[in-house]
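These notes concern the structure reproduced below.
Only a single protein chain was left out; the remaining protein chains are all shown in position.
Presenting chain A:
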Amino acid sequence: MQYFKYFLAFILSMFILIPLMMAVTISLNPSNTDILANMGSWKSFIPQVFSFDNYRAVWSDPYHPFGLYLFNTFLITSISLTLSLVVNSCAAFSLAWGEGKYRKYILAAIISVLAIPGESLVLPQLLMVSKANLVDTYAVQILPGLANAFFIFLFYQFFSKIPKDLIDAARVDGFSLFQTYLKIALPLSKPVCVTVCILHFLGIWNSYLWPIMVTRGPEVRPLSVAMAAYFGSNQTQWGNVMAFAVCMAIPVIIFFLIIQRQFIASITGSSVKG
């Protein structure tokens, strides 16, 4: 049984790793002829040549400034993540412990947004940002995704399970509602913050539809859109395209490696015990 589990895990991981190995192998091979010749054989999965020419080409392409794209993506992602954590957790805390009379109805409205496909909101959002003169800016890539119904729901689920005694104790200690959120609830919600961080990070890093609609030139363009453009202008240069893809994937892998322990902890559950 144990061996079967390992075997199954091996097969599943191969499904995920083989395309990655292929991308890395191709990215390390400077010869397009060799790449095409090896395609379909085991040689396309295990590197035969270790050359960084393709990576150099990607980083030095004057028409597709990879460094700028990477900077744009980092900037958009880091600001989005920070603001998203603040906005969504704040909203969830006030829904869970605020004094508003209609909190339940607001929560129901927020949850119902989860049922609406994001794509159907893209056009109205585009009209709005266009009217607000935000097209082709960093802000347009950050603001619309900040308030997220799913993240609010995740935080709400956590905050509403904080024992009432803890919130009452904070009131007796003189905390305002915001101080209770900032000093008690937010530090306790670390597992949810990590989950939201990962999901939001992946969402922004891989988002394509919205950035391609609201960005015009390379100045504010993120990697995901740039990747498509790069692929369009280097269709026969598989080595370069794969080097671009690997460079784009590395930050995600590093981010996940850093945060994976907390991510697993957040999935395996946590509770507040005083």
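Here is the rule we go by: contacts are C-beta pairs under 8 Å (C-beta built on N, C-alpha and C of every residue); 3 or more make two chains touch, one makes a residue touch a chain; residues count from 1.
In this section, contacts and distances are computed from a predicted model.
Selecting from "NADPH-dependent 2,4-dienoyl-CoA reductase, sulfur reductase", "sn-glycerol-3-phosphate ABC transporter ATP-binding protein UgpC", "Heme exporter protein B" or "Glycine/D-amino acid oxidase", the unshown chain of this assembly corresponds to "sn-glycerol-3-phosphate ABC transporter ATP-binding protein UgpC" (UniProt protein name).
Contact with the undisplayed chain is limited, among A:184, A:198 or A:246, to A:184.
Residues touching the missing chain, restricted to chain A, are 163, 165-166, 168-175, 179, 183-184, 187-188, 272-274 (touch as defined at the top).
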